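Every protein chain but one is kept in place in this view of the complex.
Labels A, B and C are assigned to the chains in the order they are written; within every chain, residues are numbered from 1.
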Amino acid sequence: MFCEKPIDHDVSRIKEVLAALEGTGLKYQVGFNRRFDHNFEAVQRAVASGKVGTSQIIKITSRDPEPPGIDYVKVSGGMFLDMTIHDFDMVRFLAGCNATEVYAQAANLVDPAIGEAGDVDTAVITLQMENGAIAVIDNSRKAVYGYDQRAEVFGSKGMVSASNDSASSAVISNEDGVTAEKPLHFFLERYMDAYGKEIAAFVDAIVNDKETPLNAEDGLQPALMGLAAQKSLQEHRPVQISEIQ
Amino acid sequence: MFCEKPIDHDVSRIKEVLAALEGTGLKYQVGFNRRFDHNFEAVQRAVASGKVGTSQIIKITSRDPEPPGIDYVKVSGGMFLDMTIHDFDMVRFLAGCNATEVYAQAANLVDPAIGEAGDVDTAVITLQMENGAIAVIDNSRKAVYGYDQRAEVFGSKGMVSASNDSASSAVISNEDGVTAEKPLHFFLERYMDAYGKEIAAFVDAIVNDKETPLNAEDGLQPALMGLAAQKSLQEHRPVQISEIQ
Amino acid sequence: MFCEKPIDHDVSRIKEVLAALEGTGLKYQVGFNRRFDHNFEAVQRAVASGKVGTSQIIKITSRDPEPPGIDYVKVSGGMFLDMTIHDFDMVRFLAGCNATEVYAQAANLVDPAIGEAGDVDTAVITLQMENGAIAVIDNSRKAVYGYDQRAEVFGSKGMVSASNDSASSAVISNEDGVTAEKPLHFFLERYMDAYGKEIAAFVDAIVNDKETPLNAEDGLQPALMGLAAQKSLQEHRPVQISEIQ
Partner (left out) sequence: MFCEKPIDHDVSRIKEVLAALEGTGLKYQVGFNRRFDHNFEAVQRAVASGKVGTSQIIKITSRDPEPPGIDYVKVSGGMFLDMTIHDFDMVRFLAGCNATEVYAQAANLVDPAIGEAGDVDTAVITLQMENGAIAVIDNSRKAVYGYDQRAEVFGSKGMVSASNDSASSAVISNEDGVTAEKPLHFFLERYMDAYGKEIAAFVDAIVNDKETPLNAEDGLQPALMGLAAQKSLQEHRPVQISEIQ
């Protein structure tokens, strides 16, 4: 079973999925495509192989080129569960552990219609990770220069960071400056290869009877983080993941 | 009068300075040298001239190459008033307004002796700015690759960012990769020119009877932000600047 | 008909191909894959759209990660016809015209066995282009850091340049410096997408009855340039393309 993210917006229903899968041996993969991106894979590999030592600060920048339509915003579950959920997954992927606490500062700065629909479009979210690292995600629904997808892990032995991809390395130097291409426009351009590798990994898990790279627990945790972020925003305080049921 | 930062760790004493200066016409400049750095000046100029539109997210990375000695840590006033205070100034410089609220997530990850001395060495600090932008600062007392001093302002029309300076642009490509020089080691290397420009601006203010570029109010605000960050860390909640007296 | 480069090492046989094709309406495409590379396409597009004004200096760097086996070197037709021929095509692609003269400075610096086989492995080749621009190609059979494929066009209104691709944008900063990944290893990695686009263009020309993007004349000219380079090296003087029959 391949399930796009999020499994559900309701934790109890996600837990039903986990319970139903328990002991069946069924292959279940949740669709966090960014783990298969060449840049984030390289960052994770550097961290996992000890190249930055003990992780201390993890930073994710994730900004869309344009907000979705208001009709979609209304049924999206909110920015944290619709968009940031990918970054919550990325934080877990890079840290190699779960978050214990979330603090969300957010605002409606891009389009008033999003605020009227009850959602935010700009956020800075701080997370305490189980391994002691502090993570921070910054989000915007509208980066006019394109899809901005960066990550950085800082630790006791150094830092690894990944920047954006663009359509070419061509750079024009003229009287106005030295201009490179914008980042690739959106997820279809940036993650096309990653989608292919994601499905290949799923097929490989079935054909060769391996664990899927992202199981139902990997679907649950980001949802908990998203719900904690929502609660943090509403109550204007840091929220423990354990508060979310 | 040229006063190195911070004016004091005690707000009431800083306010005494402001009161004493009031109406005297005396030239008073507080020593936030980074405002005179060529990179941060260029970022501020881009923001002030409208190149990024309305500011929405402001990010500062500020990491020292090595922590000060423990004897110094004990009398430093704490990382927020000793080190982050420069970043609080930078946030005000780039935002062009004051902060209204601070949330500090911090830890002792670099050296246990710093924790024993009652201080932190790693932090992610989120600030709400008066103009609606959200700012975030990340700090470490030890970046093994050198002094890491970056800034980024993201807004409705784009983003401006500044990276580190290094001793040369030489890059070596060999079997191990493509390797550029590390950032300049510490503040004397990175901000040597800025210190010169800072003093020149002070002299210019006196000789030509101009306003100093950083007055006593510019010394007060970062101290308020630092004290709010300390309170936020102690009470584990966002703290209003107005709570600090 | 799709013909891999070079059509032949013998100009009279290439001319037979041109004569045989004449008036048949047969679709003929020669396999200069690099014209379909995203970076070089972007450089060419910038030049063709006037972004650098009148072209004055064209520079190509083309270095392989490792030399071919000596058995291959012996039957390769020599470096100029085997390897540089791609760069001769690239010069024509970027200049939008033919070369009139070639001067080749070359040496055997990589592997003595290549010299014993009568070939060179290192070269700097200067070309006079019909449009007045001067072009220069530098080649090596062995760049230990990987496949080095860059281009730069300098003109009256500015410059456009393209650098290498690498497997990811991940950069590691530590005590040793700031290290990015090496360029992609060789042509299969660098030009995989270009090979696909090359064949798609060929199919498109047949299916939709269009001109192929590279015809037999495009196969002839680089061969003339390669033979002129060989003659230049032997006679140690600039050689006119018109001297080659």
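Please note the rule applied: a residue touches a chain if its C-beta (ideal position, glycine included) is under 8 Å from a C-beta of that chain, and two chains touch if they have at least 3 such contacts.
Keep in mind the model is a prediction, meaning the values are calculated, not measured.
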Contact set (omitted chain vs shown chains) is A, B, C
Touching the absent chain when the full complex is considered, from C:20, C:57, C:70 or C:192: C:57
With the missing chain put back, which residues of chain C would touch it? List them for me. 54, 56-57, 59, 63, 103, 105-107, 109-110, 122-124, 126, 128, 132-136, 138, 140, 142-145, 148, 154, 156-159, 236-238
Hey, which chain B residues sit against the chain that's not shown? 38-39, 41-43, 46, 51-52, 157-165, 167-175, 181
Touching residues (missing chain, whole complex) on chain A: 144-145, 166, 173-183
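Rule of thumb we're sticking to: only the chains that are shown with their structure count from here on.
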Copy-to-copy rotation (chain B on chain C, CA atoms, range 0 to 180, rounded to a multiple of 5 degrees) logged as 180
Counting only Cα atoms for the centres, state how far chain B is from chain C in Å. 51
Cα-centroid distance, chain A relative to chain C, in whole angstrom: 42
Tell me, which residues of chain C touch at least two other chains? 173-175, 181
